[in-house]
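With one protein chain withheld, the remaining protein chains of the complex are depicted in position.
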Amino acid sequence: MSARSSRTGRSLLLVAPLLLFLIGFFVWPLFSMMSQAISDPAVLRLLPKTAEVIGDWDRKSPPSIAMQTALTDDLKAVGDDQALGDMVRRLNSARSGFRTLMSKTTSALQDTANPPADLVSIDKRWEKPEFWQAIADALSPLTDRNLLAAVDLGRNASGQIAHLPADQSVNRVILARTFWIAALVTFTCTCIGFPYAIIAASLSGWKRDLMLGAVLLPLWTSLLVRTAAWFILLQEQGLINDLLRGLGLIDAPLALIFNRTGVIIAMTHVLLPFMVLPIYSVLITIPENLMPAAASLGAPPWRAFLRVLLPLSLRGVASGGLLVFISAIGYYITPALIGGPGDQMISSIIAFYATGSANWGMAGALGMVLLVATLVLYSVYARFSVDEPGRR
Amino acid sequence: MPMKLAKFTFASLAILFLVAPLIAILPLAFTSSVILTYPIPSWSLRWFEELFTADAWRRAIINSLIVGSGTTLLATVLGTAASLGLRNRLLLFRGSVRTLFLLPMVVPAVVLGVGMQVLLARFGLTNSYAGVIIAHTVVAVPFVVVSVTGALAGIDERVELAAQSLGASPATVFCRVTLPLAMPGVLSGAVLAFATSLDEVVLTLFVAGPNQRTLARQMFSSIRENISPAIAAAAFLFIAATILVGLAVMVFRSMLAKRR
Partner (left out) sequence: MAEFIRFDRITKFYGPLCVVENLDLGIGKGEFVSLLGPSGSGKTTLLMMLAGFEQPTSGAILLDGTAINGVPTHKRDMGVVFQSYALFPHMSVGENIAFPLQMRGISKAEIAERVKRALDMVQLSAFADRRPSQLSGGQQQRVALARALVFEPRVVLMDEPLGALDKQLREQMQLDIRDLHRRLGLTIVFVTHDQSEALTMSDRVAVFNKGKIEQIGTPRQVYDEPATRFVAEFIGETNLVEGVVETVQGQEATVRLASGAHIVSALSGAVASGQPVYLSIRPERVDLSETRGDARNVLEMEVTDSVYQGDHLRVQLETAAHPLIAKLGRRSREFPPGTKVFAAFSAGDCRVIAP
């Protein structure tokens, strides 16, 4: 018994370093990214004193003197005009009228010659609990604003969830585009990969090795090298255009790069191995004599394919398809280098928010959408690759 | 017969699609022109020279080697230890832990990159080699785990029991039996970890500063900003290295197969 427990202890010691490393540098980053998405301490940072006293308020009665003094002090202490503007914008979206109220209040507070007695004396509206409710809500460090904005939703003046105006509604377009491109790539990979795997599995010897090697070589080659290679092939003076012109098929060069065509071609090339290999590994487990058996029982080739080979290889097609789709929705490099502005996928937008505009909230929210989509699909994939339908 | 012809045509075209781009880029590494197009006016090694002398490229190569070695060491040690620990079937949550170890392969790099940048900033590790190595290790470690776990699963446990029955202590069994048998898996895991680090761009974009620009990162911005045949020269090196790595992995695998 003690030998067993010491063995378990040893195993734990061996697993622990990697476990801790991944919790620290994999799980934690993902959580901090998500917490960026739902946390918004901007208002809290500006109004620390108000935050202390407003907790005692019952949200119904008129504001106490302590609350008014705290807010006055906080507002006087604000040095960052941009942060103030952000706060006002946020409060105004929760309660319209805040913009005018705030500008009136701040200018009154700056009037050192004639200091106001309290906030109510500046504007009667400070008596109303609604405005203080908006402040209390904005002080909460949690927000669903980014998550809603990630799918082009927002809260209107009355706090209801509603569509953002069309000029701000870009994320849904990009999400739809991401899934559409991923679906197209999955489709082309299936169209090429399934017959490819069938042919490879039906061969033997060096022919089979050649076909598998042709799949493995790109898989082992650097993604950047492959992308650069497609750049060379697809560009206006690239080999494909040269070849087509040389054959007299076209007069003017085709636009193959910086558009959707290029992205689909390059991504299909990159992801094709992920389609071929799962299908192939399923196909080689199918006994060789099933198709002859179907023929001997009277099935013409296409019916034998539909009734025997297709159902038996479907598991491979499904897991290959999921693998390609999962990889495709997270793709960044290929669309960034081969695609045009209209082909940027969700990863590019996340990178833009994170590095370009330092909007960590939006980057986190979109990242969360992508992460959830990926993990859900992956769990389906894991199911597929464990289950053996023939067995039950 | 027409079926056979159709199959042959399809297979040939598909192989062409898969392999031709990789072959097409190679001759351009030796062009004397400054633009990356065919036809090649004359042959020259100037772009390889550029690669090894131009400051940006040379530093990128050195950085890649530094980061790659660090990643390989860290990922191989952590991944091998964890795989050994995971052999114990009595371990609680063994399946979930294993899934966690493989998950970095699945999570989109950009998502991980955003999180990593936020976190490393908190620790003051952005713009440092340590930060880049840590980030690369996260994505490289699954390859080590898969490779070593596979090698360990192939070890007949009776061999270890036999060693015990012949008088070897657990430590001796590990050093003299388990580890040598798992070594090909460890080595190919290490090779894959290095390759992963070498090719990693997205995380590097998020966590590396200008002083940690890796070769892949340099290629990325070069393709994006001012594409030149230096890319083809770098690609040539990459493909040559790939073939070497592929051969190495194949040698390790055949070592593994011979052991069986």
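For reference, chains read A and B in written order, and residue numbers begin at 1 within each chain.
Following the convention adopted for this analysis, a contact is a pair of C-beta atoms (placed from the backbone, for glycine too) under 8 Å apart; a residue touches a chain by one contact, two chains touch by 3 or more.
Keep in mind that what you see is a predicted model, and the values were worked out from it rather than measured.
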| item | value |
| --- | --- |
| Visible chains that the absent chain touches, using the contact criterion stated earlier | A |
| Option touching the unshown chain, where A:Pro48, A:Gly85 or A:Pro311 are the choices | A:Pro311 |
| Option touching the unshown chain, where A:Arg45, A:Arg59, A:Lys76 or A:Arg303 are the choices | A:Arg303 |
| Selected from A:Pro62, A:Pro115, A:Gly246 or A:Pro292 as touching the chain missing from the view | A:Pro292 |
| Interface with the unshown chain - residue positions in chain A | 287, 289-290, 292-301, 303-304, 307-308, 311-312, 389-392 |
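Keep in mind that, in the parts below, only the chains that are shown with their structure count from here on.
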| item | value |
| --- | --- |
| CA centroid of chain A to CA centroid of chain B, Å | 24 |
| Contact set on chain A toward chain B in their complex | 4, 7-8, 10-19, 21-22, 25-34, 36, 192, 195-196, 199-200, 210-211, 214-218, 220-233, 235, 237-239, 242, 269, 272, 326, 329-330, 332-333, 336-337, 347, 350-351, 354-355, 360, 363-364, 367, 370-371, 374-375, 378, 382 |
| Residues on chain B engaged by chain A in the complex (per definition of touch) | 7, 10-11, 14-15, 17-22, 24-25, 28, 36-38, 78-79, 81-82, 84-88, 90-91, 97, 99-101, 103-104, 106-119, 122, 134-135, 137-138, 141, 145, 195, 198-199, 201-202, 205-206, 216, 219-220, 223-224, 227, 231-232, 234-235, 238-239, 242, 245-246 |
